[in-house]
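Here the complex is missing a single protein chain, while all its other protein chains stay put.
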Amino acid sequence: MAQLTLKNIKKSFGDTSVLHGISLDVMDGEFISLVGQSGCGKSTLLRIIAGLEQPDSGDVLIDGKSMLDAAPKDRNIAMVFQDYALYPHMSVGENMAMPLVMAKLPLYARLPVMRRITPAGRNAQPEIRAGVEKVAKQLRIDHLLDRKPAQLSGGQRQRVALGRALVRDPQTFLMDEPLSNLDAKLRVQVRTEITELHASSGLTFVYVTHDQVEAMTMSSRVALLQTGRLLQVGTPNDLFADPDTLDVAQFIGSPEINITVGESQNGQVIIGETALPIALNTTGPIQIGIRPETICIPNVSGLVAAHRAAHGHTLKFEKRLVEDLGPEILIHGAFAHAPENIVRIRAQKSDTYSGVDTFAQGNTLDVKLNLNQLLFFGADGQRLRPDFSTAKRAETV
Amino acid sequence: MADISSPSSVPTWFDRIKPKSFGRFVTTVLLFIGAWIMVFPFIWMISSSLKPTDEVYDADFSLIPRTFKGFENYYAVIFDQPYLIFLMNSMIVCTGILVIQLLTAIPAAYALAKLKFRGSTILFGTVIAAITIPINVTSIPLYIGLVRVGLLDTYFAMMFPFIVSVFAIFLFRQFFRSFPDSIIQAARVDGFSEIEIILRLILPAAVPAIAAFSVFSFVAHWNDLYWPLIVVQSQDKMTATLSMMQYQSMFDTDYGLTYASATVVTAPMVIAFLFARRLFIRGITMTGVKG
Partner (left out) sequence: MAVSKLQRAQTRLAYLLILPATLLILAIYIIPIIFVFLGSLTDYTLVRDDYAFVGFENYQKMFEDEAFANALNNTFFYALMFLPGAFIISLVIAIAIQEQKQFRSVLEVLYFLPVTSTLAAMALVWSALMDSGQGVINNTLQTLGLARVNWFGNEDVVLVSLAIISLWSVIGFNMVLFLAGLTAIPKNLYEAAAVDGADHPLDKFFRVTWPMLGPTAMFVAVTSSITAFKLFDTVAILTQGGPDRASEVFLYLAFLEGFEYFNMGYSAALSLFFLGIILLFALVQALFSDRNVQY
């Protein structure tokens, strides 16, 4: 059982403040991702949890006990490092045995040679071997135990690093960008394996990544960090569909969310010439976030207009460039009212898609927005949530 | 005492004292004691160079001279004895060696690193093999050769065995090899001649390696005793280091004077080190060889 609590963690290196007071509760058995751009402090936070760094202030609690004075080995954690940090001079088996050797043998028996000649060292040997072999089988690396890390492929090294973490039988699993050194194909495969490992072990996972796709696909909850602050914590869907700030909306989702300008006045949102019946609790210029996949193009045959919503609102769109992604296309262009803001639309092909000819009728398209899927942000980047009772009424008019 | 964490107070030095940092404190003290031992000979030397003879071996040793004879001693070393000539000889020999070493090694290293020609493997193999051969092995034929052509006791004789540094060729070749071929090809497309490529692209990029090697070469030959001892016969070709031989049996010598001259001989390299510390350290780690 491992419940992890971070209380107002602050950390600076010299004059640069890296973490500005992070508080976070991680439930037992949860898979939580710390995600953010490089330099946001996510790795530092993970290292503080591991005990490799001391916070300047704040507390790290595991199962309610403060861990600040506990050495990394006493925190019941295991860690997978970004470049795996395998001991290059040891075989795979020795690498994986390391945590067990440290835990089972007294200091004198760990010194060179002593492990082979002292009774304590020899007695622990079978147990250590059994522990390593069990995990090696589980990860399907039992045929590699005699090799050196240098003789392994990237994916195999990755597994050895996982294995070394697993043999300790930890309560909490910390991972620092474990997939970043793998090629794209392997990454997807290992992603699934880690998710399965989490499901089967039931352990608490804290996973650091800069890749929002990894974070979204693997985690039960995502904690988004920016410049040392926690922007939002929530399920992947919360962060995608209901972001608290513009920064969150922009970080999550690929391609990035479209932002266009508008104005809120008298219970309406004005985008260019169009007035949308949405009442926001503010007056003045606002920013409107529109996910590329929520814009639909109703009048072009060859594209699926899945949400051909009856109550969509039509805007004029200038198409500039079309990218074929296989099952989908990505249309780059801009709304007529704000030609300088690039807008991307992701549309699914239908059976009748016919390449370039699809857009034979010209570059100006009518596109429809689903009002329920628009995200509004104030000038400060904070989310403005429409008063739905008013909005609903307006739509039916 | 170790873990008083008062929530409001700013941590002071007192709060930071933990058992771990106490151990570190002890190590620091021990390291400084060791450093004192390393530096003490220099301090003793400078101190003695400022003393009259009878005080150098005074049973009651003190670092500060009771009778200050520093001016007399250094004046005598520099103006009454030919130390300016010794220092100049050392300068001439070391500079000459370094310049010719660079002039011969850099072109050869570039050819070995970036150009294709028959015999390059043999040449490179010879270079590697020659690195292991110290001057002490070839000194006899070199000496006899110099005797035969009547060039003993000349600057040429003092420099000759060192004017090609196989080690420099090896070092620069490794360095040049890491220079991207694509840039060289781009320069050729842009119309650079090979010579221009060496002078305008390779050399500027090789400055760190050249600097490191220069330090290594200069120090090694400044401090060399063996070869000057063999080929130098007259006092007007004597190097600073070789001049130390005249004190080898120290009966009836002026000790203050002896240590003043020792200071003068060793000072140039030590001062140069203090000013270009990083260059020296990089020189060692890059070349990994002692003179």
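In order of appearance the chains are A and B, and numbering begins at 1 in each one.
Keep in mind that, in the parts below, a residue touches a chain if its C-beta (ideal position, glycine included) is under 8 Å from a C-beta of that chain, and two chains touch if they have at least 3 such contacts.
As the structure is a prediction and not an experimental result, all values here were calculated from the model.
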Legend entry - Touch with the omitted chain, as defined above, among B:Gln81, B:Ser139 or B:Thr154: B:Ser139
Legend entry - From B:Thr154, B:Gln174 or B:Asn223, residue that would touch the chain that is not displayed: B:Asn223
Legend entry - Which of B:Ile169, B:Ala212 or B:Met238 contacts the chain that the document leaves out: B:Ile169
Legend entry - Per the touch definition above, residue among A:Arg164, A:Lys349 or A:Lys368 touching the missing chain: A:Arg164
Legend entry - Absent-chain interface as seen on chain A, which is shown: 47, 50-52, 71-73, 77-79, 81-83, 85-90, 98-99, 102-103, 107, 110-112, 148-150, 164, 168
Legend entry - Interface with the undisplayed chain - residues on chain B: 24, 27-28, 30-32, 34-35, 37-42, 44-45, 48, 56-59, 61, 103-105, 107-108, 110-112, 115-118, 120, 123, 126-127, 130, 132-134, 136-145, 147, 160-161, 163-164, 166, 169, 188, 194, 219, 222-223, 225-226, 229-230, 240-242, 244-245, 247-248, 250, 255, 258-259, 261-263, 265-266, 269-270, 272-274, 277, 280-281, 284-285, 288-290
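In this section, only the chains that are shown with their structure count from here on.
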Inset, instruction - Report the inter-chain centroid distance for chain A and chain B in whole angstrom, where each centroid is the mean of the CA atoms. - result: 55
